[in-house]
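Written out below as structure tokens is the structure these notes cover.
Only a single protein chain was left out; the remaining protein chains are all shown in position.
Residue numbering begins at 1 within each chain, and the chains themselves are lettered A and B in the order written.
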Amino acid sequence: MAAYLIRRLGYGLMTVLGVLLLLFVLFFTVTDPDDIARKAVGERARPEVYAQWKKNHGYDRPLLVNRAYAASDRRRYTDTLLFDHYRRMLSFDFGNSDADDSSISRRLKEGMGPSLSLTVPLFVFGLVLGVLLALFVAFFRETYIDRAALVVCMLTMSIAGLLYIISGQYLIGMLLKWFPISGFAFEPWLAARFLALPLLVGIVSGMGADVRLYRTIFVEEINRDYVRTARAKGCGEARVMLAHVLRNALIPILTNIVITIPFLFTGALLLESFFGIPGLGSLTVEAIHGNDFSTLRTMVYLGALLFIAGQILTDISYALADPRVRLS
Amino acid sequence: MSAPLLSLQNLVLSFPAESGRTAVVDKVSLEIARGETLALVGESGCGKSLTALAIMRLLPKPGRIEPPSRIEFDGRNLIELPVPEMRAIRGGAIGMIFQEPMTSLNPVTAVGRQVLEAVLLHQPLPRSAAHERVIELLQMVGIPDPRQRFYAYPHQLSGGLKQRVMIAMAMAMRPRLLIADEPTTALDATIRAQILELLRQLSATTGTAVLLITHDFGVVNEIADRVAVMYAGMIVEEGSRRELLGQPRHPYAQGLIKSVPRPAARGGKLEEIKGVVPRPGRWPPGCRFAPRCPYAFDRCETELPQRTAVSPTQGVWCHLVEYEVHA
Partner (left out) sequence: MSSLSNAVVVCLLIGAAWLLRHLWHDRYWRESGLQLWRRRPLALITLAVFLGIGLMDSIGWVGGGGGEDDEVAALRSRTLIDRLFQPERFTEASYSAPLAAVSFYGGQPLKYPGSHLLGTDILGRDVVYRALKGIRVALLIGGFTSLIVIPIALLFGVSAGYFGKRIDDAVFFVMTVLASVPSLLLLIALVMVMGRGTVQVCIALGITGWVHFCRIARGETLKLREAEFVDAARALGVSDRRIIWRHILPNIAHLIIITFALSFTGLVLAETILSYLGIGVDGSWGQMIDQARNELSRTPIVWWNLTGASVGLFALVLAVNMIADALRDIIDPRTRREGQ
């Protein structure tokens, strides 16, 4: 188990380095510092303004090799954008925003709270609700309940997330006036009203796909041999589902959860932006509108980091949950 | 003669087909006396596994038990039993073990706990008493070091051990009938003998009747008291072990016995029955074995044979035998 863990972490690290390389290629070669400076300062400034701006934001170094130093001098390679990029990203030194010069780390800290206050309940409630509904539908498989549920799932899956948000805001926020359309408060008891609507919209929009997937997993497990054995022992259908099927189905469900984790990060992007929640998602959207490449770089990096961490966690929990893997 | 423990009368099982439903098991009648071991033999696809599942009312969903079937167990018709009572019988008065020990055990639960479930479902004992009972059961089926093995997971056990666990689960409540669906088919030859011996022993000590489904006559020879041969959804011959293995009367049974490779007959040609088993829905009218039967005559192609008693214990479903006996 320990050997597996080390190998897994090692590969994860290599992946992080690869992602950083990808980001470097995208943000420094496909678009180069001159473009970034132009976008930040404007098209018609004098060359010195660009140079100064680049210097302020750390873009004034050469890309890969700094020929100003001698061949034997280590700084030939370390005083470059590439090295700097790696060094800073790996040490979580994110610098300042290209748009308004604010400290990215500070904004990250500020944004984390609101983001988590939305994504964590979204994840937990969504998962629990999805599993319960799927269990219910799987129990009644092949009956009209099952067929109706599948139709509903298909319909709800085909509606764009954007439309859920817009209609949710309109129907519940404007017409029924149950919850505020947007906004946020930092005190927990006040924040609840603001989070209610995005939470509702987020859960409902994802429910269709989730229930369908979990139902398929449950039905697959129900058709396995050990379920037949359980019935032959005298287990009732309810016990079969809860004590046997659920436990086994958790394994493939877990593997699927990792795929949803990045969607929490990005789906929250839309939700935060629409509902005015000052979290990391809003930060990203601001960066897009403001052509703020350094912030964007950071957000993409963090997103990847989260995803890789999530995958490692899932692999570990998979190993823990499935005794066949754990004890090998 | 005392009443049989289990009596299948005209069992008909249907499955959906291209148009409507088609019978897969067609008017099968069987009897098992208390404590006796009956082997139900036939090639794959003849419906023997489905017959076994039907007794437990565990037939897979699209299948249906059609009238005029009757399954009498200990005097009650199982088909009409309300579900909660049927559940009490499953694992209680009737136990069942399956062919693939690999997939028939829950992979994420310790085997001991699975046997524990078999006990607690029928007898609410306090935890410690139940645990002891499970250890007893594991010992009874010959699992070495049962206290340790209680916590083992199925994938850590060999095929033979897994099958022993299955037997422990099925025998937990001292059932009066044990249904074994090809219990040794997936096991190695040496383990096969051990498991069969275990079944024989358990049946002798606990008085449990055994319905053994198999396609292997070697198995039949080891533990069966009586044998019933099934072909294309119906029984074609039944009798005591000695009668069936020594003097089979139905051409199909004869073919089966002859085709078992014998070391003494080395060098000769391997016997075979020409042709293939017809599938449900494609059964010929009349005797289903007629197209492959070397002795078939005109009546065989139009009329299904009825049971002819060849001895007080041997019955054959064959027109030729009927003529021979009544001649």
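The rule is short, and it goes like this: a residue touches a chain if its C-beta (ideal position, glycine included) is under 8 Å from a C-beta of that chain, and two chains touch if they have at least 3 such contacts.
In this text the structure is predicted, and so the values were computed from the model without any measurement.
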Displayed partners of the chain not shown (whole complex): A
Sole contact to the chain not displayed, among A:M89, A:V201, A:L269 or A:A319: A:L269
Chain not shown: contacting residue from A:V49, A:I166, A:L190 or A:L320: A:I166
Missing-chain contacts mapped onto chain A: 11, 14-16, 18-19, 21-23, 26-27, 30-31, 154-155, 157-163, 166, 169-170, 174, 262-263, 265-266, 269-270, 273, 284-285, 288-289, 291, 293, 296-297, 299-300, 303-304, 306-308, 311
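Convention: only the chains that are shown with their structure count from here on.
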Distance from the mean Cα position of chain B to that of chain A, given in whole angstrom: 54
Residues on chain B engaged by chain A in the complex (per definition of touch): 56, 58, 61, 87-92, 95-96, 98, 100, 103-109, 117-118, 121-122, 153, 155-156, 166, 169-170
Chain A - residues contacting chain B, complex: 142, 224-226, 228-236, 243-244, 247-248, 251, 321-324, 327
